[in-house]
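The complex appears here without one of its protein chains, the remainder shown in place.
Chain lettering (A and B) follows the sequence in which the chains are written, and residue indices restart at 1 in each chain.
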Amino acid sequence: MTQKHISRRRFLQASAFATAGAVLAACGGGAAPAPEEAPAAAAEPAAAEAPAAAASQYNEAPMLAEMVANGDLPPVDQRLPSNPLVIEPWDEIGQYGGTWRRIAVGPGDAGIYRFRLMYPQLIRYSINGTEYIPNLAESWEVSDDATTYTFHLRKGVKWSDGEPFTSEDLMFWYEDKLGDEDLAPSFPVWLTVGGEPVVMDAPDEFTIRFTFPAPHGLFLTFLAGASGAEMTWHPKHYLSQFHRNYVDEAELTTMAQEDEFEFWHQLFTNRATQRLNLDLPVLFAWRFTQITPEVPIVMERNPYYWKVDSAGNQLPYIDKVSTDVVEDAEVLNLRAVAGEIDMQNRHILMENFSLFKENEEAGNYEIFLWTYGNTSDAVLSFNLCHPDPVLHEIFNDKRFRFAMSHAMNRNEVVEAVYLGQGEPGQPSPLSTSSFYDESQAKNATEYNPDLANSLLDEMGLTEKDANGIRLRPDGETLSITFSYAPVFGAWSSIAELMQKYLAAVGVQLNLKEEARPLWSQRVQASEHDMTVWTGSSEFNPLIDPRHFLPFAQGSSHHAACYALWYQSGGANGVEPTGDLRKVIDLYEAIKATADNDEHHRLFQEILDINKENLWTFSMAVSLPSPVVVSKNMGNVPRQAIATWHLQTPGNTWPEQYFLRQ
Amino acid sequence: MSSFIFRRFLLMIPTLFMISLISFIVIELPPGDYITSYIANRMAQGDSPRQDEIDALTKQYGLDQPVQIRYLKWLANVVQGKFGFSFEWQLPVSDLIWDRLGFTVIVALSALLFSWFVGLVVGILSAVYQYSVWDYLFTALSFIGLGTPNFLLALILMWMAFAYFGVNISGLFSREFVDAPWSIAKFVDLLKHLWAPAIIVGTAGSAGLVRTMRANLLDELSKPYVETGRAKGLNELRLVLKYPTRVALNPFVSTMGWALPQLVSGSIIVSVVLSLPTTGPLLLRSLLTQDMYLAASFLLMLSTLTIIGTLISDILLALLDPRIRMGG
Partner (left out) sequence: MDVDRSGSRASRPRAAGDTDPPGNAPLSSGGAFKPSATKAGDFHLDMDEVYDDTASYLDANEEQDRLYVAAPLQMMWWRFTKHKMAVVGGVIVILLYLIAIFAEFLSPYNPETYEVALTYAPPQRIHFFHEGKFQGRPFVYGLTQARNPETLRMEFQIDETVRYPIYFWPEGDSYRIWGLFESNRHLFGINEAVVDEAREEGAPSFATLFVLGADKLGRDMLTRIIYGSRISLSIGLIGVILSFLFGVVLGGISGYYGGAVDVIIQRLIEFIRSVPSIPLWMALSASLPRDWSSLRIYFGITIILSLIGWTFLARAVRGRFLAMREEEFILAARFAGAGEMRIILRHMVPSFFSHLIASATLAVPAMILSETSLSFLGLGLRPPTISWGVLLQESQNLRSVALAPWLLLPGVVIIVTILALNFLGDGLRDAADPYR
């Protein structure tokens, strides 16, 4: 076992480094991927000399100081933990105050804040996802067999109502939330190994331990991503009053029905949802002060937030986050152009880049181009589980898949759809990732209709009908339906172009745009011919390798039936054979070890098999993700990776953004 | 008169019942349910719910019960003033709909007023100056209003207002007033925003009114009493406004009833484009995510509103024209 005890001073240094995007030196758990490049100036170690020891050196926002003076709030050193997380701001020490204006599309967007803006996980990823950084846990140990994970919580962290945050709260989540079948109908998959759930226990107030029945080499990978957020949302001292383990269930049901709920668990879920319950204590930088669906969505600083900057100023700098809600993305675009957004990445689409860029001066903002954190926004796949035996055989012939890939004029797509940005490529780990393999990204991306034609001929699909469409072995025309849900703008353009490319090699492509639920049902049941979806956080392909192996029924659209087999532990679905089986076994082997080098070696094998088979393909990779940043907004990095599992913009530390007053 | 109103009220009950049924059927008609779209959403975030979880959720939301049971349960609750639970919002439906219904009524009524105003003025002008340039011009203008797709007009107006006047006409309130308690300033702010949806939604309806007004007024103008008045040397403007216009107004009242559902429909699309806090966007969304109780309740409430609108117009009409009362 690698003991990872870090002295406070050493830790402060480390976290300062880490926040600046440098190596987290203390990570001995073996789970840390290769170091990422350190941005030049920000990595100065001088910044790490954080004066954290003396409480009097902490500063607080004027609005809080006033409350302290009035006796409404304890002094800042009593609110902060004994060793607050110290953040070295990206550019400069910020100023307190101001309201950060954002715009949501539909009031439902408020639901993402507890993930994306807050990033409250025990540990978290660095800005590019290459490092784990301590967060609510200040250190952790991993047993050598990767079955036991022990986290040491930051001492003295307080909920936004001033009550201490302890391992009890995490146990409440485990025992009373996950353990209650009404509240959690099924156990989260990421906390299971071979279908067996984790066992959690709390040796003391500030230690929490996760014990798995077998090695779980990817636990930290998941914990630092989106999955790890939920466990930090449950203050036991508050929520136990709505739980049937603590209060009589009949009484709860009466309470629920008074509020027009039907069951007690609806009341509990309501009370445990931050945007619906202002009384719910949080560990976030800002807490809701307005219940949705009231608009705007308003959040105010949490006076007990447990992070400080390198000058000892309690974070966040910004007083308020106010999110106005619009119902249509075009209104958002208009208001962004009018300069009504201080910083936002969500709903800012590349297809509108020219519009945003041309209005930068007028709107007093700047467009940053971050890196899109998924391999591509359009990963295409043929259904290897197709129910029709003829198409099944055709799709499962890899010559067909290679032919399709070579039929695509990717340069043209990049011009027409991606404004000339990005480059032709197949689904692969991001180029910033330590898992990146260029030969995977560039595999069969060359535009070569002749090669495509000869591959199809070689398959025996030589007969053609009057329109030049190839005939299948059973004499029918080779007609494929491309079904997609209209979720991202570019898909219909890509589909229309593909229709032409495929026609050029004698394959008829019919386009079918479907409502999302319909489409979802269809692909889960493997009833589609071909479809498209985005990549998923390929900055670290181990989190969600949906396009590299039959990973999940709902998202591995090339092999849903095999994924079902994998997910159900062999109970349902179709047992994969050959290479499809091999990649599953390899991923299982990855999960069974916490050794970082082994992860890389095994995943490279998965990529090698992918190169052979070309199960999924895409038009372009290395795509940009635009961000609107007001010229008044400071400390927003110019370069970052934007994706769900990095909780963007959470990975860029929104608590240290500030507004120039 | 009171018996007439009473009879109409009685008639409302079966109609409302029918509407509640249809509202529910409309939600049930598309394949899939809320769970399907919930799963689709989770998938978009990179999650992959398993079958046992899906089954459990279906049970928890009561979606495993047959549709007639769910309908009856919902109906029983509606009668008590409860509208069920919104899956997506994790909130009782009642918490979501009232504000939005209020704003919907405000938008629809101001659109109605606008189209009445246009209908009246343009209708009179084109009747008095029949077959003149003005007649053609005004008729053409009102047809353009009718012919422009609402959503397009809204978007163009929004961009023009921003690009040329620096004004933001989306929403119903400016940012500083959204959250503020009601005051004179807030009301003025509302008026500053309300004109845009009123015009956009209203233009579509005004063409029909112009046509009705023109036709009715022409009928009246050819009647002997008008000739008599003219022969007596009455001022032409007063002559037209005094009696013929009044008589020609009757159909305005009678069309109000069926103008309302059209205005509500029209406002749904415009509300989405202009981001108005009305029922439109939420209803649209709830239909897409199959958040059934929310959608059904919205449909029920909107239809009820339009039925009440029809009732009011019938009563007004009966007050104006005794013959209708008798015919019932």
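What to note about this one:
The rule we apply is simple: contacts are C-beta pairs under 8 Å (C-beta built on N, C-alpha and C of every residue); 3 or more make two chains touch, one makes a residue touch a chain.
Since this is a predicted model, take the numbers as computed values, not measurements.
Of the options B:F9, B:Y136, B:F187 or B:Y225, the residue whose C-beta touches the omitted chain is B:Y136. Residue-wise, the contact with the chain that is not shown comes from B:L155, picked out of B:V93, B:V122 or B:L155. For chain B, the residues touching the absent chain in the complete assembly are 15, 18-19, 22-23, 26-27, 29-31, 136, 139-140, 143-144, 146-152, 155-156, 159, 163, 207, 211, 215, 218-219, 258, 261-262, 264-265, 268-269, 283-284, 287, 295, 298-299, 302-303, 306-307, 310. Counting the whole complex, the residues of chain A in touch with the unshown chain are 330, 333-334, 337, 351-355, 357-358, 412-413, 415-416, 419-421, 486, 492-493, 495-497, 499-500, 510-511, 513-515, 518, 522.
Everything below uses one rule, namely that only the chains that are shown with their structure count from here on.
Those residues of chain B whose C-beta lies close enough to touch chain A in the complex are 30-32, 36-37, 39-40, 42-53, 56-57, 59-60, 62, 82, 85, 88-92, 94-96, 155, 158-159, 162, 166, 168, 170-171, 175, 178-179, 271-277, 280-281, 285, 288-290. Residue ranges on chain A touching chain B, taken from their complex, read 101, 106, 108, 181-182, 185-186, 189, 226, 259-262, 265-266, 269-270, 273, 276, 290, 293-296, 298, 322, 324-328, 330-331, 334-335, 337-338, 340, 485, 487, 515-521, 524, 533-534, 536-537, 543-544, 546, 551-555, 563-564, 567-568, 572, 644-645.
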